[in-house]
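Can you read through this structure? Questions will come right after.
What you see is the complex with one protein chain gone and the rest in place.
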Amino acid sequence: MPPIDIAARVIANARLSSDYSVLSLAAPDVGARTLPGQFVMVKPEGVTDPLLRRPFSVFEVLRDPQGVIIGISILNKKAGRSTRRLYDLEVGDVVSCLGPLGQPFKTVASPTRAWMVAGGVGLAPFATLAESLAASKTETTLFYGARTGEELFYLDFFERLGVTLVLTTENGARGTKGRVTLPLEAELKALAAGDRAMVYACGPEPMLEAVAKLAAHYHQPSQVSVERVMGCGLGGCYSCVVPVKHGGENANLVRSCISGPVFDGAELVWE
Amino acid sequence: MPPIDIAARVIANARLSSDYSVLSLAAPDVGARTLPGQFVMVKPEGVTDPLLRRPFSVFEVLRDPQGVIIGISILNKKAGRSTRRLYDLEVGDVVSCLGPLGQPFKTVASPTRAWMVAGGVGLAPFATLAESLAASKTETTLFYGARTGEELFYLDFFERLGVTLVLTTENGARGTKGRVTLPLEAELKALAAGDRAMVYACGPEPMLEAVAKLAAHYHQPSQVSVERVMGCGLGGCYSCVVPVKHGGENANLVRSCISGPVFDGAELVWE
Amino acid sequence: MTPDLSVSIGSLKLPNPLIAASGCFGYGLEYEHVVDLSLLGGIVSKGLFMKERQGHPPPRIVETPAGMINAIGLQGIGVHRFVKEKLPLLRERGARTFVNVCGTTLDEYVEVCKVLSDAEGVAAIELNISCPNIKEGGIQFGCSLHGTFDVVSAVRKATSLPVIPKLTPNVTDVASFAKAAEDAGADAVSLVNTFLAMAIDVETRRPKISNVLGGLSGPAIRPIAVRMVWECYQLVKIPVIGMGGITDARDVLEFMLAGSTAVQIGTQNFVDPFVWTKVLDSLKDYMTRHNVARLSDLIGAFDPTPPKATHP
Partner (left out) sequence: MTPDLSVSIGSLKLPNPLIAASGCFGYGLEYEHVVDLSLLGGIVSKGLFMKERQGHPPPRIVETPAGMINAIGLQGIGVHRFVKEKLPLLRERGARTFVNVCGTTLDEYVEVCKVLSDAEGVAAIELNISCPNIKEGGIQFGCSLHGTFDVVSAVRKATSLPVIPKLTPNVTDVASFAKAAEDAGADAVSLVNTFLAMAIDVETRRPKISNVLGGLSGPAIRPIAVRMVWECYQLVKIPVIGMGGITDARDVLEFMLAGSTAVQIGTQNFVDPFVWTKVLDSLKDYMTRHNVARLSDLIGAFDPTPPKATHP
């Protein structure tokens, strides 16, 4: 579906912590078009500094009690000026929301299992993916690592969908202590011969690299969602390129906004 | 008193019409220093576009019920981007407020009368001047012209101070129809020989010119407050110059931010 | 009375003066889902060499006050694949396609232009002699009057397509470059390309983009670009295509009053890919308000009489 641009009212902005918020936007037509893993380019209306929009995964597709789609939310983590501004938005403020953009995750179905690996704000694309996998009754696990126990969000949401949770924190306050790749590797190792798991990953680049390599090592497929600075989100500027092994039109630097952000983990060249 | 810069909270923003508002700012130290006719340079905090501050007359010096100065207000009229933004500010927003700046009105005392001539938003500097004149029991008249009856503001305020009101509107809906200079000229003509009135004026440039010339014609002194584009308000940029007959250091183009905004009407050269 | 927005660049007639700037609109097809390509006056392709190019490693862009610096480094598919893969589709969509031609040598410019002359569906050639992001060729021609004259002359001989050199603003007297281009037989000039710029991350003390230097675009540069267009307009007779920081119809009109026959919109595409229809609507609105029947009447209609010191 072609992207559209909506001057979307803020419906809610739930601060989950001093860094994270879930910003809900009245953009039903964006919500209706979105597939799991796609993103939007947003910018508070009327703001000319910063000039450019910023990319965010669609976190939830929002529905009213009757199930009618009323908008989307994004899981926003403070990184710099725009994310701080988005964190501070209030109900009634207006945000330009362009989307949906990019290639979605490819879903799988039983008997292939779905293993989602999220690092920090990398949780964002997995809420809609989990819903989609739940709808097709795919056995789904979320490996979810955060700095602290307080930064593990939306666990109820995933539990309600029947997703198995494997949690890790850096300080060990919740789940196992250490990197999220540790339990992932254990599970990969434990897979019976012939069993298949699609490993989905979103999070910091070193985590993505580790996950893709682990998956490959254990002969499982992976799909990773990468993050690059994006000027346009539409393929216009060539700012967002990533090196891939079998690049299409441009040898091996492809635009992650239109060829991604989701890539086959085995295709990416790690820098 | 040297100017200071306050990150002032908006205490209130009373919309008087679709164009005018009275923006009240928690800037007690600015209020305490202000003399009638002085101005402040303001800018919503954190806004980088527009870049520069904008000049506004101090409208009221605000006090709490005990008479303690708590801030100032400005009478803001929508003209362009900054004034529109100021109109939209809400309680709790923060405005950088630099002041007080510029030369105040010179006050007069009985038997000299004080005649204030205001055109539209040119009312702004006269609230504090009227208070000061009332304190010294000077006989004061406000000639006040606006486009429509709805744009004649704060009449009660002036009446309470014992100021005589002479109102005009362009459409004749309230007061006499036509320019404010008409009743002014009638009163000047009616002055008994030997009677003296100091004519204060603030408003559009053609009005200022007409008032200054009328005063001179009837041998009365005048003080007019002029408006020029101001870059700094402190004498740093030389953007705000006006031609005067006996200019000080710079032949006859003087900086209206530090030599004005109030000038002897007889000194100005009209362009 | 329906307003007439058309403009002419030599024999080339455009339905309106709005052209998508090179490097800011991919190969055009990327945008076909957000805007009907035939609605635009024209589109300029990304810069093309004979061969494919990888460009610079990312990060390739960084934001600056009211602007951005880019050093994409002319990543591109080369002229042959462009002609084969993109041009037929662009023709189908009704786009008026300007091709931005690059070269590391004078011969390469000529070669690329010859390939384009033989292709179908090229409206004009925009000669990129002004990209600040590559070391070889390009801007070396654009920063020398002789170089500009020579490359335009050579290309002029090699093609009958309209030739539009794109000038760099990184020179002392841009109008003299417009003149050199005119003397060499250019059909029009376009300006400005980006301003050479850089940004340092003071926490790491390292550059913010991998190439260190890049080109500044966006609203920040508009006042300089408008001045340069006005200078060129006064010196040369060929049409001037102006650009640099255009965001809305007012900016388009500012460039046209300063002497632009057509304008290009670059960076604003990233901010708002739907800018085109908004600007077209506002231009029509302005024409109605100001009783302008033909938009082309405004070209160079700037009146240098000083404004009043006092406000209205």
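Lettered A, B and C in written order, each chain numbered from 1.
Note that in this section contacts are C-beta pairs under 8 Å (C-beta built on N, C-alpha and C of every residue); 3 or more make two chains touch, one makes a residue touch a chain.
Just so it is clear, the structure is predicted and the values come from calculations on it, not from any experiment.
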| item | value |
| --- | --- |
| Residue of C:L39, C:L89, C:A154 or C:L213 touching the missing chain in the full complex | C:L213 |
| Missing-chain contacts mapped onto chain C | 57-59, 64-67, 69, 143, 170-172, 195-202, 204-213, 216, 218-224, 226-227, 230, 245, 250, 253-254, 257-258, 286, 301-307, 309 |
| Chain B residues touching the omitted chain (full complex) | 2-3, 5, 43, 48-53, 96, 98, 228-229, 231-232, 234-242, 249-253, 258 |
| On chain A, residues whose C-beta touches the chain left out of the figure | 48-49, 79, 204-205, 227-228, 242, 271 |
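Methods note: only the chains that are shown with their structure count from here on.
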| item | value |
| --- | --- |
| Chain contact graph, described as a line, ring, star, complete graph or other shape | complete |
| Chain whose Cα centroid lies at the greatest distance from that of chain C | B |
| Most heavily contacting chain pair (counted by C-beta pairs in contact) | A-C |
| Distance from chain B to chain A - Cα centre to Cα centre, in angstrom | 56 |
| Two or more partner chains touched - positions in chain C | 65-66 |
| Where chain A touches two or more other chains, by residue | 48-49 |
